[in-house]
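The other protein chains are all here in position, but one chain of the complex has been omitted.
Right after this comes chain A.
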Amino acid sequence: MAKKWILSFIGLFIVLTFLFPIYWMVISSIKPAGDIFGDSSIIPKRITFEAYINIFNQQDIRVLSYFKNSLIISFGAMIGTLCLATPAAYAIARRKIKGITLFLLFVLITQMFPSNMLALPLYSMFANIGLLNTYTGVIIANMTLSIPFAILVMRTYFLMIPTALEEAAAIDGCTRWGTFFKIILPLAKPGVFTAGAFSFLLAWGEFLYSLTMLKNNDLWPVTLGMRQFVGQYSTNWSELMALSVVSSLPIIIIFIFTQRYIVSGITAGSTK
């Protein structure tokens, strides 16, 4: 029994050492401006939340606006992905259709495309149809990343639902879409939940498409806004770290509540 607790103790030590950069991000954000260059001790001597107050009071850098934009883009990408990928994943899991293996293979190949390969043509296309500098454009670009992944993740959950349920529903006169909404979806909730969380997290961290498509800084998400804190000559590290903490907070909160699903989602989406 004692041996097990020693293992736990060493495990905790490994976790803390490995996550030191996260710890250092938080610590650097609550050190007074004078200590950030003077005091390099691992445990800070003085603590202040000045940097957090400062980042929200900047005139030219509007943190709240970046946050709002990140939320709009991430929620948009999540909802769009779920609407399109859920029925597709269901169809693929049931394999009644010709060409389904081809579609699955295609979905796998899409994961090999470098984002650059899409950034340029999408830029040109969106310029022509007026989607540059819009949330919709970036949401669509994000969905090209998350739909294939969401399909792969949800497929494994749909495969676990016995077909007998659908057969019974069909006998009772339920239509295919009726069965899908009333019987299948409630059973596949964890899968939909996982795919949704992934789409949200992917979109929150996405950078290249926002960088190329959003010239108007009113629309910038936090990932783009952060660049403004890296000064040309000197960087205000405590404010930049405070912004990093605030920007990763939604990720960490979502992660803590969904970690069980995230772990199974990673293995389902990449190895099955």
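As a working rule, a contact is a pair of C-beta atoms (placed from the backbone, for glycine too) under 8 Å apart; a residue touches a chain by one contact, two chains touch by 3 or more; residues count from 1.
Throughout what follows, contacts and distances are computed from a predicted model.
Visitor: For the complex's missing chain, which UniProt name, "2-oxoglutarate ferredoxin oxidoreductase subunit gamma", "3-oxoacyl-[acyl-carrier-protein] synthase II", "SUF system NifU family Fe-S cluster assembly protein" or "Sugar ABC transporter permease"?
Guide: "Sugar ABC transporter permease"
Visitor: May I ask which residue of A:I92, A:V153 or A:A169 touches the chain that does not appear here?
Guide: The one listed residue touching the chain not shown is A:I92.
Visitor: Have a look at A:I73, A:M143, A:A188 or A:L214 and name the one touching the chain we're not showing.
Guide: Going through A:I73, A:M143, A:A188 or A:L214 one by one, A:M143 is the residue touching the chain not shown.
Visitor: Residues of chain A in contact with the chain that isn't shown?
Guide: Counting only chain A, the missing chain is touched by 4-5, 7-8, 10-12, 14-15, 18-19, 21-22, 24-25, 28, 36-38, 40, 83-85, 87-88, 90-92, 94, 96-97, 100, 103, 106, 110-125, 127-128, 140-141, 143-144, 147-148, 151, 175-177, 180, 201, 204-205, 207-208, 211-212, 223, 226-227, 230, 235, 237, 240-241, 244, 247-248, 251-252, 255, 259-260, 262-263, 266-267, 270-271.
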